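Removed from the display is one protein chain of the complex; every other protein chain stays in position.
For clarity, chains are labelled A and B in written order, and residue numbers in each chain start from 1.
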Amino acid sequence: MLEVSKLSAFYGDFQALFEIDISIQAGETLALIGANGAGKTSLLHALCGLTAAKGSITLAGREISNLPAFQRAAHGVALSPEGRRMFASLSVRENLEIGANTGRKGPWSRESVIKLFPILEEFAERPARLLSGGQQQMVAIGRALMANPSLLLLDEVSLGLAPVVAEEVMTALGQIRTKNEMVTILVEQDIRRAVAASDRFLCLLEGREVLSGVCSGADLNMIGRAYFGEGTAA
Amino acid sequence: MMTIEVLISGLLLGGLYALFGLGLSLIFGVMKIANIAHGEFAIGGAFFAIAAGTFLGVPLWLAVAMALILSFAIGYGMQILLINRVLGDDPMPALLMTFGLSIIIQNMLVELFGADNRSLDIGPLATIGFKIYDIAIGVFPLLMFGVAIALFATLHWFLRHTRAGRNVRATSDDPAMVCIMGLDRTRIFALFMGVSAVLAALAGIMLAMRGSITPFSGAERLLIAFEVIVIGGLGSIWGSLLGGLVLGVVHILALRIDPSSGPLYGHLLLLAILLARPEGLAGRMEHR
Partner (left out) sequence: MMRVLLLAVVVLLAALPFIADRGTMFLAMEILVIVALSQAWNLPAGYGGLLSLGHHGFVGLGGYALYAISRDLGMHVLAAIPLSGVVTGLLALAITPVLFRLRAVYFAVGMWVVAEIIRILVMRSDWLGGASGMPLSGARDIPRAWMLPCAYWLALANAVGITVLVWGLIGSTFGLRLKALRDNEVAARSIGVTPHKVRLIVFVVSAVFTGIAGAVTYFSALFITPLGAFDIGWVVTIVFVTVIGGMGRLSGPFLGAAFYFLLREGLADYGNWYLIALGSAAVGVMFFLPGGVASLLDHISFSKNQKKEQL
């Protein structure tokens, strides 16, 4: 479903990713693990088109790496960004609705998103910037889902949230996973949580892949060592 | 009665000023740049209308319509071809580019029309007025005010209650994220520059109907527009209306009390606002 080949990302002269390869089947979730600065967000941004990148990205058989960001949305790439990034002057309802701007068809609509995050119904007309962190995170995920994506990118959805709230969000993600063919890439600093929520994992260090594999039965210690770059040939 | 008359004259003039500010405020709000050529868009639009009337002999309403359409096209084109290229985190390249464009437009107008005063003839409409309780009110100033209010209300409705307006607000909040939603930021910016040019041209046309203009009148109009949006406050459409009304009253008052001062008190008010209340009278602090 998603084939990424030799993806390198750049910020000006600085290279953040070095020829990353990824292959994900329909319906699978990939956990992207790594320390700060490892290149996780750069990878997500390269997939959306927010960062200059080289390499090939094929989604549902279509090559999207040469498309500008706003056209990738129409091809099914959706992002819940780091820091939530609510549209400050839009209400919660408008934030969700703008997610559906590309008009793609699928299981997700305002009704199904509200079913996933019931509390959003209450806040529908409130300016999104006035919500708490956890609530904004729900809006961000909901906004991404409203696009009925083929590729859902979730950047640090539990960052800055109280543990209880983070659990709520992760549980909701579990419900998303069981629906349709959508591919999900999940960026998480908490290795345990990431592995528990995903089918496969990819660990990055300084823009390069250091470890990858299947989540079920994975050795968390080994992943931890790779995370910190211990005992691996960089 | 004179105070009431001053107040009303000021408010009516303020409507025109608010319109000057509105165009600039839209660009500033959505694209975070200052269009130094804004005054020239206004004066240029007026000169188009004058030319259409003089050289093509078309009736006034048609001349105005043509000028507005042409202004939209030029604003749109300028954004797509030139200004878009220099947009980024640094607002200075766009500032310098629009400064360059303003000089080009200004001097092209001088080459085409000469440096003399010109105006748009609206016949008797310019002078007729009526009295309410002994207060004299001009019909044309009232009309200008009405047009300004109508445009503000339309814009407000557009931004709050339409899908396109929602997209524009989102673009102004977070231009990068908006691409993720599938919106072509470049097109939205170009549309906005076009709309801004139309608003400027309309204000310029009304100015030329009210009095006279030269190719050099643009600079003064830019400062007025700038003062309107700073006094009123950024991030708020109605702030530009408020700023315009306040500036209009200040100018009319200054005309009565200190006739040789010109725009001096407006300038002083700008500095005072920047010192004491930088977010403007109606603005909220920028979330940056």
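Operating definition for what follows: a residue touches a chain if its C-beta (ideal position, glycine included) is under 8 Å from a C-beta of that chain, and two chains touch if they have at least 3 such contacts.
Because the structure is predicted, anything quoted here is derived from the model rather than measured.
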{"item": "Contacts of the hidden chain among displayed chains", "value": "B"}
{"item": "Touch criterion as defined above, residue of B:G77, B:P91 or B:G165 at the omitted chain", "value": "B:P91"}
{"item": "Contact partner of the left-out chain, one of B:L56, B:I104 or B:L125", "value": "B:I104"}
{"item": "Touching residue (missing chain; options B:I122, B:A219 or B:L253)", "value": "B:A219"}
{"item": "Positions on subunit B where the hidden chain makes contact", "value": "33-34, 36, 82, 85-86, 91-93, 95-97, 99-104, 107-108, 110-111, 219, 223, 226-227, 230, 260-264, 267-268, 270-271, 274-275, 278"}
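Here, only the chains that are shown with their structure count from here on.
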{"item": "Distance from the mean Cα position of subunit B to that of subunit A, given in whole angstrom", "value": "43"}
{"item": "List of subunit A residues in touch with subunit B within their complex", "value": "48-50, 68-71, 73-74, 77-79, 81, 85, 87-90, 94, 97-99, 101-102, 129, 147"}
{"item": "Residues of subunit B touching subunit A in the complex", "value": "166-167, 169-170, 172-174, 176-185, 287"}
